[in-house]
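The next block holds one structure in the form of structure tokens; read it before the comments.
Note that one protein chain is taken out, while the other chains of the complex remain in position.
What follows is subunit A.
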Amino acid sequence: MRYPLFRLSIFVLAAVWPLLWLYQAWIFALGPDPGKVLVDRLGLGGLIFLLITLGMTPLQRMTGWAGWIVVRRQLGLWCFAYIALHLCAYLFFILGLDWGQLTVELRKRPYIIVGVLGFLGLLALAVTSNRYSQRRLGARWKRLHKLAYVILGLGLLHFLWIVRADLKEWSVYAVIGVALLLTRVPAILQRLPRFAGRKSGSVTKV
């Protein structure tokens, strides 16, 4: 395993937030509606991890350091973990485990439908993230994992639809998301500044 320390620190850094929030909720430091705060933070955390994950490839292109690609899968899985927790927190704190209401929400609320579609996409990516699936799917694996871009779009739409009156925060994430998508355009990819002389022709397999 390459870059074990880097991987481990990413793992610790990602794991520590939900634990900290849970602790804060436990000691009543999240205010009178801790469930809602947890739902919001986990959702936003998931989006941030998705953006970071998508940032790894351009970073690798720019710096030539293979470490970025080594942690890409782990970051993607953290995105999935946060969104899975986000969903659980929503079911528990917002719906109060009312399954009947869940079916109503799934039929009637566009932002819930979009959110669930995004989650299903993440689920598909998470279960095919192992080496076995990579081998089995071969060339199709790469195509399947392009779904990450669709999921980003769904996530941003889901986020947009819960905004009530101020678009500032959303705009920040949307701009970063769009910028990351633009780095996938070949013409822009060619022009990305390179900080290291090393040629990075082949993307290292993890």
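To be clear about the criterion, a residue touches a chain if its C-beta (ideal position, glycine included) is under 8 Å from a C-beta of that chain, and two chains touch if they have at least 3 such contacts; residues count from 1.
Note that contacts and distances are computed from a predicted model.
Entry comment: the absent subunit's protein name, as recorded by UniProt, is "Protein-methionine-sulfoxide reductase catalytic subunit MsrP", drawn from "Two-component system chemotaxis response regulator CheY", "Ferredoxin", "ABC transporter permease subunit" or "Protein-methionine-sulfoxide reductase catalytic subunit MsrP".
Considering the whole complex, the residue from A:Phe6, A:Trp65 or A:Tyr111 that touches the absent chain is A:Tyr111. The hidden chain makes contact, of the residues A:Leu19, A:Leu97 or A:Ala187, with A:Leu97.
Along subunit A, the points of touch with the absent chain fall at residues 22, 25-26, 28, 31-36, 92-98, 101, 104-105, 108-111, 161-162, 164-168, 171.
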